[in-house]
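Starting off with a structure, shown below.
All protein chains of the complex are present and in place, except for one that has been dropped.
For chain A:
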(Lines give C-alpha, C1' and ligand atoms only; values in the text may rest on other atoms or scores of the structure.)
Protein backbone atom coordinates (compact mmCIF):
# COMPACT_ATOMS: atom_id res chain seq x y z
CA UNK A 1 0.00 0.00 0.00
CA UNK A 2 1.37 3.38 -0.89
CA UNK A 3 0.11 6.46 0.87
CA UNK A 4 1.79 8.73 -1.63
CA UNK A 5 -0.13 7.19 -4.51
CA UNK A 6 -3.51 7.51 -2.82
CA UNK A 7 -2.81 11.01 -1.59
CA UNK A 8 -1.58 12.47 -4.86
CA UNK A 9 -3.65 11.93 -7.96
CA UNK A 10 -1.85 12.88 -11.16
CA UNK A 11 -0.50 16.39 -11.23
CA UNK A 12 -0.94 18.34 -14.43
CA UNK A 13 2.64 17.74 -15.47
CA UNK A 14 2.47 14.02 -14.86
CA UNK A 15 -0.71 13.89 -16.91
CA UNK A 16 1.11 15.70 -19.71
CA UNK A 17 4.04 13.34 -19.48
CA UNK A 18 1.77 10.35 -20.00
CA UNK A 19 0.27 11.62 -23.22
CA UNK A 20 1.07 9.80 -26.42
CA UNK A 21 2.42 11.71 -29.41
CA UNK A 22 -0.96 11.58 -31.14
CA UNK A 23 -2.68 12.94 -28.06
CA UNK A 24 -0.13 15.76 -27.80
CA UNK A 25 -0.73 16.70 -31.43
CA UNK A 26 -4.50 16.68 -30.90
CA UNK A 27 -4.13 18.75 -27.71
CA UNK A 28 -2.12 21.45 -29.44
CA UNK A 29 -4.59 21.50 -32.34
CA UNK A 30 -7.48 22.02 -29.89
CA UNK A 31 -5.54 24.68 -27.99
CA UNK A 32 -4.78 26.57 -31.21
CA UNK A 33 -8.47 26.50 -32.17
CA UNK A 34 -9.42 27.83 -28.74
CA UNK A 35 -6.86 30.65 -28.95
CA UNK A 36 -8.07 31.65 -32.38
CA UNK A 37 -11.67 31.86 -31.25
CA UNK A 38 -10.67 33.81 -28.12
CA UNK A 39 -8.85 36.38 -30.22
CA UNK A 40 -11.86 36.77 -32.52
CA UNK A 41 -14.16 37.36 -29.55
CA UNK A 42 -11.88 40.03 -28.08
CA UNK A 43 -11.37 41.81 -31.39
CA UNK A 44 -15.13 41.95 -31.96
CA UNK A 45 -15.65 43.34 -28.47
CA UNK A 46 -13.09 46.10 -29.00
CA UNK A 47 -14.58 47.06 -32.36
CA UNK A 48 -18.09 47.10 -30.88
CA UNK A 49 -16.99 49.26 -27.95
CA UNK A 50 -15.22 51.65 -30.34
CA UNK A 51 -18.36 51.91 -32.47
CA UNK A 52 -20.57 52.74 -29.49
CA UNK A 53 -18.19 55.36 -28.06
CA UNK A 54 -17.44 56.79 -31.50
CA UNK A 55 -21.15 56.91 -32.34
CA UNK A 56 -21.87 58.67 -29.05
CA UNK A 57 -19.11 61.23 -29.70
CA UNK A 58 -20.44 61.82 -33.21
CA UNK A 59 -24.10 62.12 -32.24
CA UNK A 60 -23.33 64.48 -29.40
CA UNK A 61 -23.41 68.03 -30.76
CA UNK A 62 -24.35 66.94 -34.29
CA UNK A 63 -27.73 65.26 -33.74
CA UNK A 64 -28.47 65.65 -30.02
CA UNK A 65 -27.71 68.56 -27.73
CA UNK A 66 -24.75 67.63 -25.45
CA UNK A 67 -26.82 69.08 -22.60
CA UNK A 68 -28.75 65.78 -22.60
CA UNK A 69 -26.15 63.17 -23.42
CA UNK A 70 -22.83 64.89 -22.78
CA UNK A 71 -20.05 63.16 -24.79
CA UNK A 72 -17.33 60.59 -24.21
CA UNK A 73 -14.62 63.26 -24.29
CA UNK A 74 -16.41 65.52 -21.78
CA UNK A 75 -17.13 62.55 -19.55
CA UNK A 76 -13.51 61.42 -19.69
CA UNK A 77 -12.34 64.97 -18.95
CA UNK A 78 -14.65 65.16 -15.95
CA UNK A 79 -13.45 61.77 -14.75
CA UNK A 80 -9.85 62.99 -14.99
CA UNK A 81 -10.71 66.20 -13.17
CA UNK A 82 -12.46 64.36 -10.31
CA UNK A 83 -9.67 61.85 -10.05
CA UNK A 84 -7.16 64.69 -9.87
CA UNK A 85 -8.88 66.78 -7.21
CA UNK A 86 -9.83 63.82 -5.03
CA UNK A 87 -13.63 64.17 -5.43
CA UNK A 88 -13.93 60.68 -6.84
CA UNK A 89 -11.96 59.00 -4.07
CA UNK A 90 -13.80 60.84 -1.33
CA UNK A 91 -17.22 59.81 -2.60
CA UNK A 92 -16.24 56.29 -3.61
CA UNK A 93 -14.74 55.71 -0.20
CA UNK A 94 -17.91 56.97 1.49
CA UNK A 95 -20.10 54.60 -0.53
CA UNK A 96 -17.77 51.63 -0.07
CA UNK A 97 -17.58 52.26 3.65
CA UNK A 98 -21.36 52.36 4.03
CA UNK A 99 -21.68 49.30 1.85
CA UNK A 100 -19.05 47.28 3.71
CA UNK A 101 -20.36 48.13 7.16
CA UNK A 102 -23.97 47.51 6.13
CA UNK A 103 -23.00 44.23 4.52
CA UNK A 104 -21.09 43.11 7.60
CA UNK A 105 -23.92 43.93 9.99
CA UNK A 106 -26.67 42.56 7.75
CA UNK A 107 -24.84 39.38 6.75
CA UNK A 108 -23.82 38.52 10.29
CA UNK A 109 -27.36 39.03 11.55
CA UNK A 110 -28.79 37.10 8.61
CA UNK A 111 -26.55 34.08 9.05
CA UNK A 112 -26.94 33.89 12.82
CA UNK A 113 -30.70 34.37 12.90
CA UNK A 114 -31.23 32.25 9.76
CA UNK A 115 -29.37 29.34 11.30
CA UNK A 116 -31.03 29.69 14.66
CA UNK A 117 -34.55 29.77 13.26
CA UNK A 118 -33.75 27.20 10.59
CA UNK A 119 -32.68 24.67 13.22
CA UNK A 120 -35.64 25.32 15.50
CA UNK A 121 -38.82 23.96 14.00
CA UNK A 122 -41.05 25.57 16.62
CA UNK A 123 -39.57 29.05 16.38
CA UNK A 124 -39.75 28.98 12.60
CA UNK A 125 -43.39 27.81 12.66
CA UNK A 126 -44.26 30.68 15.00
CA UNK A 127 -42.39 33.36 13.06
CA UNK A 128 -43.16 32.17 9.54
CA UNK A 129 -45.93 34.71 8.76
CA UNK A 130 -43.75 37.57 9.95
CA UNK A 131 -40.86 36.33 7.81
CA UNK A 132 -43.08 36.14 4.74
CA UNK A 133 -44.46 39.63 5.36
CA UNK A 134 -41.01 41.15 5.84
CA UNK A 135 -39.66 39.34 2.79
CA UNK A 136 -42.44 40.78 0.65
CA UNK A 137 -41.71 44.36 1.68
CA UNK A 138 -39.55 46.30 -0.81
CA UNK A 139 -36.76 47.08 1.63
CA UNK A 140 -35.72 50.28 -0.15
CA UNK A 141 -39.04 51.75 0.99
CA UNK A 142 -37.44 51.93 4.42
CA UNK A 143 -34.91 54.57 3.28
CA UNK A 144 -36.97 57.60 4.43
CA UNK A 145 -37.56 55.95 7.80
CA UNK A 146 -33.86 55.38 8.38
CA UNK A 147 -33.03 58.94 7.40
CA UNK A 148 -35.68 60.11 9.84
CA UNK A 149 -34.12 57.98 12.56
CA UNK A 150 -30.42 58.35 11.88
CA UNK A 151 -30.04 61.54 9.86
CA UNK A 152 -28.17 62.02 6.58
CA UNK A 153 -24.83 60.59 7.71
CA UNK A 154 -23.21 57.18 7.62
CA UNK A 155 -25.65 55.55 10.07
CA UNK A 156 -28.74 55.71 7.88
CA UNK A 157 -26.82 54.35 4.87
CA UNK A 158 -25.46 51.48 6.93
CA UNK A 159 -28.93 50.84 8.34
CA UNK A 160 -30.64 50.56 4.97
CA UNK A 161 -27.84 48.47 3.47
CA UNK A 162 -27.86 46.17 6.49
CA UNK A 163 -31.63 45.59 6.22
CA UNK A 164 -31.45 44.80 2.51
CA UNK A 165 -28.54 42.43 3.04
CA UNK A 166 -30.02 40.90 6.17
CA UNK A 167 -33.17 39.63 4.46
CA UNK A 168 -31.38 38.11 1.50
CA UNK A 169 -28.84 36.36 3.68
CA UNK A 170 -31.38 35.41 6.32
CA UNK A 171 -33.69 33.81 3.77
CA UNK A 172 -30.91 31.71 2.28
CA UNK A 173 -29.30 30.72 5.58
CA UNK A 174 -32.71 29.77 6.91
CA UNK A 175 -33.48 27.59 3.88
CA UNK A 176 -29.98 26.11 4.02
CA UNK A 177 -30.27 25.20 7.69
CA UNK A 178 -33.70 23.65 7.10
CA UNK A 179 -32.60 21.64 4.09
CA UNK A 180 -29.87 19.66 5.81
CA UNK A 181 -30.39 16.02 4.94
CA UNK A 182 -31.66 14.30 8.10
CA UNK A 183 -30.19 10.98 6.96
CA UNK A 184 -26.71 12.51 6.83
CA UNK A 185 -27.20 13.82 10.36
CA UNK A 186 -28.37 10.38 11.52
CA UNK A 187 -25.46 8.55 9.94
CA UNK A 188 -22.96 10.97 11.43
CA UNK A 189 -24.66 10.74 14.84
CA UNK A 190 -24.24 6.96 14.73
CA UNK A 191 -20.53 7.47 14.13
CA UNK A 192 -20.46 9.31 17.43
CA UNK A 193 -20.96 12.94 16.40
CA UNK A 194 -22.39 15.23 19.11
CA UNK A 195 -24.12 18.57 18.65
CA UNK A 196 -20.95 20.55 17.92
CA UNK A 197 -19.60 18.00 15.43
CA UNK A 198 -22.93 17.89 13.66
CA UNK A 199 -23.01 21.67 13.42
CA UNK A 200 -19.47 22.02 12.08
CA UNK A 201 -19.18 18.85 10.01
CA UNK A 202 -22.66 18.56 8.53
CA UNK A 203 -25.00 21.50 9.09
CA UNK A 204 -22.62 24.33 8.25
CA UNK A 205 -20.98 22.72 5.19
CA UNK A 206 -24.37 21.62 3.91
CA UNK A 207 -25.89 25.06 4.38
CA UNK A 208 -22.75 26.81 3.11
CA UNK A 209 -23.82 26.74 -0.53
CA UNK A 210 -27.13 28.36 0.38
CA UNK A 211 -25.42 30.94 2.55
CA UNK A 212 -22.93 31.79 -0.18
CA UNK A 213 -25.73 32.14 -2.70
CA UNK A 214 -27.34 34.59 -0.27
CA UNK A 215 -24.11 36.47 0.25
CA UNK A 216 -23.42 36.64 -3.46
CA UNK A 217 -26.92 37.98 -4.17
CA UNK A 218 -26.56 40.43 -1.29
CA UNK A 219 -23.34 42.05 -2.51
CA UNK A 220 -24.85 43.94 -5.46
CA UNK A 221 -27.86 44.77 -3.30
CA UNK A 222 -25.63 46.26 -0.64
CA UNK A 223 -24.38 48.68 -3.28
CA UNK A 224 -27.97 49.44 -4.24
CA UNK A 225 -28.88 50.01 -0.59
CA UNK A 226 -26.01 52.41 0.00
CA UNK A 227 -26.56 54.32 -3.25
CA UNK A 228 -30.33 54.64 -2.80
CA UNK A 229 -29.79 55.92 0.69
CA UNK A 230 -27.32 58.49 -0.65
CA UNK A 231 -29.69 59.54 -3.40
CA UNK A 232 -32.55 59.92 -0.94
CA UNK A 233 -30.67 62.19 1.43
CA UNK A 234 -26.96 62.41 2.10
CA UNK A 235 -23.95 64.68 1.94
CA UNK A 236 -21.36 62.36 0.41
CA UNK A 237 -21.00 59.17 -1.62
CA UNK A 238 -21.40 58.16 -5.25
CA UNK A 239 -25.19 58.32 -4.95
CA UNK A 240 -24.89 61.88 -3.64
CA UNK A 241 -22.47 62.74 -6.47
CA UNK A 242 -24.92 61.29 -8.98
CA UNK A 243 -27.85 63.22 -7.58
CA UNK A 244 -25.91 66.49 -7.22
CA UNK A 245 -24.65 66.26 -10.80
CA UNK A 246 -28.12 65.57 -12.19
CA UNK A 247 -29.69 68.33 -10.07
CA UNK A 248 -27.18 70.85 -11.40
CA UNK A 249 -27.73 69.68 -15.03
CA UNK A 250 -24.16 68.34 -15.13
CA UNK A 251 -24.65 65.45 -17.56
CA UNK A 252 -20.93 64.61 -17.80
CA UNK A 253 -20.73 64.34 -14.01
CA UNK A 254 -23.81 62.12 -13.95
CA UNK A 255 -22.26 59.78 -16.47
CA UNK A 256 -19.01 59.66 -14.49
CA UNK A 257 -20.91 58.67 -11.36
CA UNK A 258 -22.79 55.95 -13.26
CA UNK A 259 -19.64 54.56 -14.88
CA UNK A 260 -17.80 54.50 -11.56
CA UNK A 261 -20.73 52.70 -9.91
CA UNK A 262 -20.65 50.17 -12.70
CA UNK A 263 -16.93 49.58 -12.30
CA UNK A 264 -17.32 49.17 -8.54
CA UNK A 265 -20.14 46.65 -9.06
CA UNK A 266 -18.18 44.65 -11.65
CA UNK A 267 -15.08 44.45 -9.44
CA UNK A 268 -17.12 43.38 -6.43
CA UNK A 269 -19.08 40.74 -8.34
CA UNK A 270 -15.89 39.34 -9.79
CA UNK A 271 -14.35 39.03 -6.34
CA UNK A 272 -17.47 37.31 -5.02
CA UNK A 273 -17.59 34.78 -7.85
CA UNK A 274 -13.93 33.92 -7.25
CA UNK A 275 -14.60 33.35 -3.56
CA UNK A 276 -17.63 31.24 -4.39
CA UNK A 277 -15.74 29.07 -6.82
CA UNK A 278 -13.34 28.21 -4.03
CA UNK A 279 -15.94 27.42 -1.40
CA UNK A 280 -18.12 25.33 -3.74
CA UNK A 281 -15.31 23.38 -5.39
CA UNK A 282 -16.97 20.08 -4.43
CA UNK A 283 -20.16 20.78 -6.38
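By definition in this document, contacts are C-beta pairs under 8 Å (C-beta built on N, C-alpha and C of every residue); 3 or more make two chains touch, one makes a residue touch a chain; residues count from 1.
Basically, contacts and distances are computed from a predicted model.
Chemist: Of the options "Putative repeat protein (TIGR03943 family)", "NitT/TauT family transport system ATP-binding protein", "ANTAR domain-containing protein" or "Sulfate adenylyltransferase subunit 2", which is the UniProt protein name for the chain that has been left out of view?
Modeler: The chain we cannot see is, by its UniProt record, "NitT/TauT family transport system ATP-binding protein".
Chemist: Among A:53, A:93 or A:189, which one is in touch with the chain left out?
Modeler: A:189
Chemist: Which parts of chain A are in contact with the chain that was left out?
Modeler: Per the touch rule, chain A residues meeting the hidden chain are 1, 3, 5-9, 181, 183-184, 186-193, 197, 201-202, 205-206, 208, 281-283.
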